[in-house]
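Of the protein chains in this complex, one is absent; all others appear in place.
Take a look at chain A:
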C-alpha cells in the first residue's frame, strides 16, 4: 500500500479520535508509517460485530420475557461474553453456569452467587434481581 493511499474514512474510530498506525511505502518504494483515521471495510466489520451483540441482547430479552431464560443470559450478552468467559469470571463450571440460565434455577440462587455474577458484569446485584427487560 502506498502512503497516499492509506485510507482516511470517517467512521466510529474517527468519532473517538483514534488514529491507528499503518505501514506503507513512499514514492521511492521505501517503507514508512502513516496514521489512518479509519477504513470502511474494517468499520463495517466492526459494526457487524456490534450489531451481532445487540441482536443477541434483544433475543435474550425476548427469551426472558417468554420465561425461557434468566437475566444472566442478557447480561452475559451485554458484556460481550460467552459461556466459557462467564464461567471463568465467576469461577464456576460451565454446566453450573448453564443451569443458572434457567429461570427456575435462577429464582433460587443465593445472594452470594448472585453477587459473583453482578461482579462479573460490573453491575449492582439489584439489577440482576429486578431485571425487567425494558
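Just so we're on the same page, a residue touches a chain if its C-beta (ideal position, glycine included) is under 8 Å from a C-beta of that chain, and two chains touch if they have at least 3 such contacts; residues count from 1.
Basically, contacts and distances are computed from a predicted model.
Per its UniProt record, the hidden chain corresponds to "BtrH N-terminal domain-containing protein" from the list "Binding-protein-dependent transport systems inner membrane component", "N-methylhydantoinase B", "ABC transporter permease subunit" or "BtrH N-terminal domain-containing protein".
Annotation: of A:20, A:58, A:111 or A:124, A:20 touches the absent chain (contact as defined above). One of A:49, A:62 or A:133 touches the chain omitted from the figure, and that residue is A:49.
Interface with the hidden chain, as seen from chain A, comprises residues 1, 12-13, 15-16, 18-25, 29-31, 33, 35-36, 39-50, 52, 79-82, 84-85, 88-89.
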